[in-house]
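Structure provided below as structure tokens; questions to follow.
Note that one protein chain of the assembly has been removed; the remaining protein chains are unaltered in position.
Let's look at chain A:
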Amino acid sequence: MSAGAKKRIMREYGECINDTPPGMKINFDEQNMTEWEILLDGPEQSVYSGGHFKLKISFPTEYPFKPPVVSFKTKIYHPNVSNDDKGSMCLGMLRPEEWKPPNKVVSVLRLVHSLLIEPNPDDAIEPSIANEFKENRKEFDKTAKDWVKRYAK
């Protein structure tokens, strides 16, 4: 990773501290600044309220020309988060073909936050969960809340 990219990540971290979406906390390690750990409280108005989620944002060597990789370390029942050990979230501006170098990490954090409040079933990574979200919202809410109790306390 170039010195310029590192400088940019440092600057972005400075921006994020002042402008973090509500309920988020960034653990930044200067020795390993390409891996950020995010602690996120489930938004009040969502089914994930009361849960505490751990996320990881890793910056590729080509950053900012390639998008950062967002993954949930805490299991979450969500159409846009892969239901495996990676817990990856890949949609919108996080797609390599959609990513633009001027995009900022702050907007990535905002995207994550808004997706917890309102999942996007049309750009889902888990079609079955997306289907349930669209057709049996009650069942989806129940399972999501159940998973919060089980994994995100």
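Convention: a contact is a pair of C-beta atoms (placed from the backbone, for glycine too) under 8 Å apart; a residue touches a chain by one contact, two chains touch by 3 or more; residues count from 1.
Note that contacts and distances are computed from a predicted model.
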| item | value |
| --- | --- |
| Identity of the absent chain, which is to be given by its UniProt protein name, from "TRAF-type zinc finger protein", "SRP54-type proteins GTP-binding domain-containing protein", "DNA-directed RNA polymerase III subunit RPC6" or "Thioredoxin domain-containing protein 17" | "TRAF-type zinc finger protein" |
| Residue of A:Arg8, A:Lys73 or A:His113 touching the missing chain in the full complex | A:Arg8 |
| On chain A, residues whose C-beta touches the chain left out of the figure | 3-4, 7-8, 11-12, 62, 64-66, 100-102 |
